[in-house]
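The structure appears right after this line, and notes come after that.
Yeah, one chain of the complex is gone here, protein chain that is, but the others are all in their spots.
Just so it is clear, A and B label the chains in written order, and each chain counts residues from 1 on its own.
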Amino acid sequence: MPVEVFVHKMTDHMESGRIIQWLVKEGERVEQHQVIMEVETDKAVAELESPASGILKGIRPGAVEGARVPVGETLAFIAEPDEQVPALPPLPSVGAETAVEAGGTQTAAAATQAQAVTRQVRATPAVRRIARELKINLDLVTGTGPDGKISEEDVRSFAAARGGTLADATLATASPEPVEWVDLSTVQRLTGERMVQSIQTAPQFALVISADMTNALQLREAIIDQIAKETGERLSITALLVKIVATALKDQPRANASFEAGRVKLHKRVNVGVAIGADAGLIVPVIKEADQKSLVQIVRELQVFREKARQMRFSADDLSGGTFTVSNLGMYGIDQFNAIVNPPQSAILAVGRVIKTPVALPDNTVTTRPIMNLTLTVDHRAMDGVQGAKFLAEIKERLEKPELLRDLERI
Amino acid sequence: MSLGDDGEMTSKEKDATSLGSTRPVMSPDLIVQVPQGIPAKEMSYQEAIREALREEMLRDERVFLMGEDIAKHGGAFGVTRTLFDQFGPERVRNTPISENTIVGAGTGAALAGMRPVMEIMFVDFSGLAMDQICTQAAKLRFMTGGQCKVPWVLRMPQGGGAGKSTAAQHSQSLEVWFAHIPGLKVVLPSTPYDAKGLLKAAIRDDSPTIFLEHKFLYSFRGLVPDQEYVLPLGKCDVKRQGKDVTVVTSGAMVWHAMVAANILAPKGISVEVVDVRTISPLDEETIGASARKTGRVVLVAEACRSYGATGEWGMVVVEQAFDYLKAPIMRVTGRFSPIPFADSLEKGVWPETDDVVRAIQRTMA
Partner (left out) sequence: MIKLPCSSYGPMQMEVQKELLLEMYRRMLRIREFELGAMDLFKRGQVKGAVHPYIGQEASGVGVCMALRRDDLIAGTHRSHGHTLAKGADTKKMMAEILGKETGYCKGRGGSMHIAAFETGSLGALAVVGSGIPLAVGAALAFKMRGEDKVCVPFTGEGGSNTGNWHECMNMASVWNLPVIFVLENNQYAVSTKVDTVIKVKDLSLRAQGYGIPGVRVDGFDVLTVYEAATKAVARARRGEGPTLLVTESYRFEGHYAGEPEVYRTRAEVEEHRKLDPIPRFHKYLIDNAKASLDEVKAIDTEVKQEIADAIEFAKASPPPDPATAKDYIYA
């Protein structure tokens, strides 16, 4: 019985993928789980494995390099050498990428909503004409009327605030500034779209806490050689953080959740995504069930992810299922920053560098300690300030208190 | 006519301004078209029409009148009174009850070089003559490649109100029936001054022209210059200048618009009233210019709502002034219904001054 080959739903709300290339040819023998195709999803390049062993037959017309294929559509068959396979009709055409994946359930609805916000700018014809004359993009103007209706005053004050029309007018007549255009990679573009959608749908606020890393760094020193022996890797702050965050998430499930259709969905598993910068853009591979994993395992996984990031060769599984994200820019010298929540998650932890900072001791003398700033950005629909504060406080505690750090020694 | 202290009409005034009773209570002062100092007489809309007929019949012996009861009797609405005595039975002809042939014979006479002015007693009876009006007269010049012309005028009273309960078959406003036919001109004057000047123009015009007279405006009075004058067909008349809202209207509704404008002026709303006057061909430029000036438009017509003149005027506003609109175009029209007899049902079937005021206020919001 021929087995169908089709593109799986590889990320939460994927509806289609783009064939990058077939790695085997029609008539070739393949083994089960052998990678037979590379598919570009909305997140990265994914590998499609053969569902069975046999001969690859009956590749569908249109299932070629560059073709956009719907999830679930049969593209070919794996069959016995003498087995007949049905002739498939040419692929149906897929609409333009519904690239923006929504948080929660909103999916395409939210995506079009994001675009719709632009399209449904409320302004009378007279106001639009004035905006055209003043060279103002109405998408950028905030309307003060009912339902955000833009009035003539809104347009004029926007124009005045922006430095007025004169500048634009002269711009139009003066010679243009020299520019260079940079194209975005798919990942960059999609990340950007997801961030827009995140900002527009989730009300986000940030909580900042600073952790005294003295004890944590001491611990790290204590186990770094051991880790290196096991993994060949230097134990990073990030790896430590993943473990600590995962434990805290297990403790406070409210932070390990998503807002969906008016309710909060608590995830049973703690899957911590780690933001990794690659040439193609920011990618967030996920360490599944991080709370169950040892430090060594976490370090190893991070190592593999970094390797994969160099060629953007992630599997669908690598990139999906995250319930929380950790982003560390300390290695770039950043003191502190606010990250944007990664939908459909409801919180993200942004970490800065460890800074030797003067601190006041209980007896009011001053000394220096290694201080690290942690910023938790939270989707207010899922968690309020107190809940967020409690979670952040626990992370700080786990970074500072020796008795909690000791757990990590059991690497 | 006085307004209450706060500019609101008293209920007595409201009753009166529903184009009233036999005697209108809308003062001639409401619409002043003759400048001070020009020698003029105050006369009624009915008299002004008669004067136009008289003058044109004296001026051009090809002009003659045909219709039912227009001779000695002077017409159902008295418009042609005294003309029989002055011009005799040949030129003021009573006809049998044959609407189609009144118009058909008028058309034939026009083809043969005469300039008949025919009367059909109520526009509601024009249905009997539609073939001759729309299929023959309107198209003869075109079909024959210009070999002939049909220089007639067909006068028909239309409209309802004034508490006269003329009901379904004697109260309609049917200007759009004719406006939809290329080749016909359609005129609907609102004042004695306009009626006289436009009728003279229509009689002198070489195309078949439908001249609609609002039967309850016959008694409305206004100044008419002593000196002869002719008004242009195909031009609107801005009866009142304003800067906040444009009201486009015609016929009896012009009076409601003028009262509404007076009510709203003390409240700081400056209303411009554009009297269309010639329904077809429509003066799109004047409507467009006014709409561009104010950015807000209210269309007022007595005829029933659906597929009426306001639809056409609205599209003209869109075509001419879309980028200047500050609010959606609004309309105030008659109810889409045959006109009932009972007072309780007839109430609200046509626009009242109040309706116009409210519509203007809504568009200013």
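The rule is simple: a contact is a pair of C-beta atoms (placed from the backbone, for glycine too) under 8 Å apart; a residue touches a chain by one contact, two chains touch by 3 or more.
These numbers were taken from a predicted model, which means no experiment stands behind them.
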Output for the hidden chain's shown neighbours is B
By the document's definition of touch, the residue of B:Pro28, B:Gly67 or B:Gly104 touching the omitted chain is B:Gly104
Only one of B:Asp60, B:Asp206, B:Glu228 or B:Glu319 touches the unshown chain, namely B:Asp206
Those residues of chain B that touch the unshown chain are 64, 90-91, 93, 95-96, 98, 100-101, 103-114, 116, 131-132, 135-136, 140-151, 182-183, 185, 205-207, 281
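Quick note on the criterion: only the chains that are shown with their structure count from here on.
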In whole angstrom, the CA-centroid distance of chain A from chain B equals 70
Per the touch rule above, chain B residues touching chain A in the complex are 295, 322-327
Listed in rising order, the residues of chain A that touch chain B in the complex are 124-129
